[in-house]
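Okay, so here's the structure we're looking at.
Yeah, one chain of the complex is gone here, protein chain that is, but the others are all in their spots.
In this document, chain identifiers A, B and C correspond to the written order of the chains, with residue numbering beginning at 1 in each.
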C-alpha cells in the first residue's frame, strides 16, 4: 500500500509491502525490513535490523500521535487516493489559520480586532480553562480575518476563536 | 432479571432491578442499593450504602472470577432460564469428578489403577509442566472410574486425566 | 489512633493519604464531586460520598456538607490534603467545634501563617530575615506606585496565595496594572480573597524550603531541605532533596531558622518553611505552608520518614518518636510533577480520557498517581495527575533513574509534561545544579530538540502498519473527513519532525 505522510508541511511517501510479521516499508527512499508484533491495536513491538522499539500509537482521523522511547511524534498519514482528493480540493494549510480551543473555557480578554495586522507570536485572546489563564498566540504573521467570540463567552472544545490570514 | 449463583454446590438466587447508575440487587434475602460506574467492561466501581468497592471481573461462560480488595471469589452465575435447563439435564457435579489439567505437560507417573479405591487427597497422577512435577490429588473419596492417559504421554490443556466417582 | 478518617480532598493526594491510613489500618471516607465519581480516590477509599456538583466552590469547599458526611459516618478525624480547605482556619476551627480532629496545625497557626504579611512580621520578630516588601493595599493605583518606589522587578502576591496562583512578576512599569488585575482575579477565584501585596523580586534566587515536624507537646524538628527552584509560572514542577546549594553549615543555620519559625507560630503537625536563597547564599523567609506539601515524597525518600503517617500520629496526640539527631540524610531524591498539559503547546491543559497507562517501576522509583487507564481527566481541577519520584545514592543516580523512569512512563489519550521533564533531565545547567527560579524561562526548555530523525522514521513505519491494518479491517478510513479542530490540532507552534 502507498501512503503519504505530512510532517511540518512536507510530504513524505511511505509504502508497505510484505505480509505477516515481516514487512518491507519504504519511508522516502529508505527501506526498512520490519518484524512487527501487535500486543493490542495501539501497542506494537518493532524489531528493525535488530533494533527494538516499543511503539504506542494514537490515531484520530488522519492524525497520528506516536510515542517511542518517551519521545512523541505527530503527523498526518493517509493513503494515496485520499492524498489526491486532498490536493484537488486544495486543502492546504498555507493560507488562513484557524485558532481553536481544545477544551471548554471562558474568554477573558480579546486582544485584537478584525482587520488588525499581527506578527507570529503576538497575543490574540486570553482563555481561562482549568483555573489558568492562557494567552493564545498567532501562529503566523498576517491579518485578523475573523473573531468568533466575545469577552465573557463560555466556549466549548473546538470552538473557533480567531482566523489569521 | 433473575439469576442463580452456584457457590460450593449451594444455589443462591440473585435479582437485579432498577436502571442506570442506581440498581436494586437482591442476593438471597439481602437487598443492596448500588451505585455502579463502569470504567471498562470488566472494571466496576460500586458504592453500596457509602461503602466503596473496586471490582475486577473475569468471566468465561457461566464461570465468574471476581477480585475485590485483593480477595478472589469464584462461582457460577446464569439466568433462571438456563438454571432450569441445567437442572433438567442433571448437570450436577455431586457424582463423578473429572480431573483435568489446565496446561500442556507430560505424564510422569500414574499412581492408581482403574477400580482403585481412593481417599480425598490421595495422589492420582504426576504431571510435569513448566519444569515442575505436580501431583494431582483426588478431590473426593471414591473409586477410580477411568484413567485417560498413560505414563510418558504428552497432554494438552484440558485433557481428561482421571475420573473419580 | 483514629477510628475513621475522612479525606477532604481528591486526586493523587487523596490516594496518598488513603494509602497512609491503610498502612495504619484506619478506615477511610472519601468525598467526591459529581465530576469525580470515576476517580481513583473514590475506588481506593473504604467509603465514598458525593458532596456536590463539579465546581469546587459547590463541593470540595463546602464545609457544611463535608462535616455532615463526617458526622454521618462516625469519622473522628479529617485530613484536608493540600489546596481546597487545607489552609482554611475557619475549617480547622469548625472541625474542632464538631469534636473532629483536624489533621493539621491549629486554626490560629494557619491564620497567622496564611496571612503572608502577618507571617512576615512574625518572622522578623524572631530574627528570621525576610524579603523586602509592602503591606497589603486595596487600591490598585496606590499599590502600583508603592511597587514603583521599590524599583523593578517586583512580585505581586496574593496574601492568601499558594501553589503559584495569584502571583505575577513585573519587570516594567507599564505591566504593573495588568499584573495586579490578573493576580487579584486569580487569587479571587482560587482562594476567594483578592488581597495582594508587593515584594521585591530577587534575581535568579533559589527556592529552598525546610520540612518541619512538630508535635502538640512543643517538640519541633526539621527533616532537612528541599530545593524547588524549577518552576513554571511560579509553580514548582521539579523538586529535589537535598539541595546542592547548601553545605552542612548553611543547612544547620537555615534548619534552625525554620524550627524557630515554627516555634514562633506555636506550630504543630507537618509544615514547610520556605526561603529564597540569593547568589551570595543569603536566605530570606518567603512563607510558611501550614499543610502537607505536594513535594513531600522527596523528603520521605531521603529520610525514610513517612510524613503523612506522622501527621496522623501527631494529630492523635502522640509525641514525636524521632529527635533531630535521628534525622539522617540518605542519598538523593528527585520529583517530576506530571501534568495533563501539552508542553509543545504552551502547556495548555489537556483534559480527556486516559486510554493507556503504563507506570514506571523497578529500583528507586515511586509514582504517586491519581489516575488509571479508563479515567477521564476532568477539566474542573488542577491538571496534575501524578508525581514521579526517583531515589539514588547520588544526585547523578537519581537523575539517571528519572530519565529511565520517564522513558518507561506511557500515558496515552492526553498530553502530559513528560517530554518537558525529559528535556530538563538532559539540560547541562540542570545537571550541574546551576538552577534558579527563572531557569525554565531562561533555558527555553521546550525549544531544544533531540536530533532523532531515525525515531521519526520508526514512527512512520509503525503508523503505516497501523493504517494498513485499520483499512483491512475496514474501519475508520472510508468515512467522511471530520472538519475543524481535533485532538492533534497544532496551534501557535511549528510542527515537529522530531521532538
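To be clear about the criterion, a contact is a pair of C-beta atoms (placed from the backbone, for glycine too) under 8 Å apart; a residue touches a chain by one contact, two chains touch by 3 or more.
Predicted model only: the values in this text are computed from it and were never measured.
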| item | value |
| --- | --- |
| Chains on display which the left-out chain touches in the complete complex | A, B, C |
| Sole contact to the chain not displayed, among B:27, B:96 or B:154 | B:27 |
| Missing-partner contacts on subunit C, residue numbers | 15-16, 19-20, 22-25, 297, 300, 304-306, 308, 330-331, 358-359, 361-369, 372, 393, 397, 400-401, 403-404, 407 |
| Subunit A residues that touch the omitted chain in the full complex | 35, 37, 39-40, 43, 45, 47, 50-52, 54 |
| Interface with the undisplayed chain - residues on subunit B | 1, 3, 5, 7-10, 12, 14-16, 23, 25, 27, 30, 32, 34, 36, 38, 41-44, 46, 48, 53, 55-75, 77-79, 82, 98-100, 102-104, 108, 121, 129-139, 157-158, 160 |
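Assume only the chains that are shown with their structure count from here on.
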| item | value |
| --- | --- |
| Rounded Å distance between subunit B and subunit C, as computed from the means of their C-alpha atoms | 47 |
| Per-residue multi-chain contacts in subunit C, two or more chains | none |
| Sequence positions of subunit B contacting 2 or more other chains | none |
